[in-house]
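One protein chain is absent from this view; the other protein chains keep their places.
So, chain A:
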Amino acid sequence: MFPTSMATSIRNTKMLLRRAFSIKRNEILARNLCFTRTLNANEDQDKSKKVVEEKKNKAELKEAKQKEAKAKLNMLLESMSKTTQKAYPSESKLSLATPKIRAKPAKPVKQPVFNTKIEPEMLQAVEDVSNMLSKENEALKNSLIAKLEDVADESERARLEPFKPNKQKTEDLNSLLNTLKVDGKKPKNKSPAPKLAPVKIEDMYGAQPSGIFSKAHFIEESSAVSGLATWDMLYEKELELAVTHPPANGFQQMIQWTKQGKVWQFPIDNEQGLDEEAQIGFHEHVFLEPHLKPWCPRRGPVRHFMELVVVGLSKNPYLTVEQKKEHINWFRDFFEAKRSILIDTGAIPDITTKSSPSLST
C-alpha cells in the first residue's frame, strides 16, 4: 500500500513538473517545427524514397526505431532535468522588468507555504510526497520546492526573453517527433486557404539553355516543306476532329454542316459551287456573233435567222458557253447539208467554191 501510493504521488509531482515546464516548450516546439518543416521538405522526400527501397528490412528497422525513440525520449527527459538546474549568468546582466528572483530559503515550517511562483495544487502534491517519507521529509520537501521554483523561474525568464532556438535541442526533438506516427484522421480543413503555400513558383524558363541552338542557321520554311504531304494532311484532319464535339448550339451545328458541305456557305453567294462557270467571262455568254463570222453569209435570210438564234442564246442563262457554241455549230452543219437547196432558192448567193468570209463581203 505504502509504496504504491508513494509511487503515484511521485508520478503526480513529476507530471505537474513536466506540465509547468512544457507549456512554454510546446509553443517553442511548434515554432521550430514550422521553421524546419519547410527546410526539410526536400530531404524528407528523399528519405521516404529510401524507405520504400528498404522494405525488406522494415520489421527490423521498426524495432530498431522504437528502441531509438525510447533512447531519445530518455535522453530528452534527462536533458530537461539538467537544463533546469543550470545557472543563468545572463540573468543579472539584463535590466529587464522582471520580477526579482530570490533564492528563497525554504523555511522549516509546517504550515502551508504561500508561494506565488508555484501553484497550490503542486505544493499540495509536494507535501504529500514529503509526508510519506517521514525521515527526510523536510529535506525532500525543500529540494522539491526549490526545483519547482527553478522551473517557474525559467519559464518566466523564457516568457520575457526573446526566443532563441537551441539548435541541438530542437534537432533532437524533431528527430524524435519524425519517428512518431500519429494515427487517426486529420481534422477537416474547411477554410479556403489550404496548406502552407509552396514557397517558390517553378520558373519554366529558369534553366540555362544547353546552347544546342546557339549557332544554328535554319533554312527558312523548312518546317512547311516536310515532304510528307498526305501525312500532314491527315494529321491536320485528325487535329480538327480532336476538337470537333457534339455541337453546343445551333450555330455550331451549322458550322459542322458547312464543313461537311451540306449547307450554303456564308457569306451567301448565288454562284456558289458553280466553279466551272466562274472561269468563263460574262462576254462569252452574251457576245456570240463572232462564232457566226467564219461561215455565215453577211446578209440574207440565213444571216437573219442566225442573228435571231444568237440573240436568243445570249439571253439564255441555262446553257453553258460550250452548249451555245454547239447549238450554233449544229445550224452551221445543217445549212451546210442543205446548201444546194439554199442556193436553188436564192437564200445564199450562188458563188461556187469560195471561202465564206469573202462571200459575205
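Here, a contact is a pair of C-beta atoms (placed from the backbone, for glycine too) under 8 Å apart; a residue touches a chain by one contact, two chains touch by 3 or more; residues count from 1.
In this section, contacts and distances are computed from a predicted model.
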Exercise for the section: Assign the chain not included in the display its UniProt protein name, restricting the answer to "Small ribosomal subunit protein mS39", "Phosphatidate cytidylyltransferase", "ALA-interacting subunit" or "Exosome complex component rrp41". Expected result: "Small ribosomal subunit protein mS39"
Exercise for the section: For the chain that's not shown, point to the residue among A:245, A:283 or A:315 touching it. Expected result: A:245
Handout entry: In chain A, positions touching the absent partner
Key = 41-42, 45, 188-190, 192, 194-195, 198, 201-219, 222-223, 226-235, 237-239, 241-256, 258-262, 265-267, 272-274
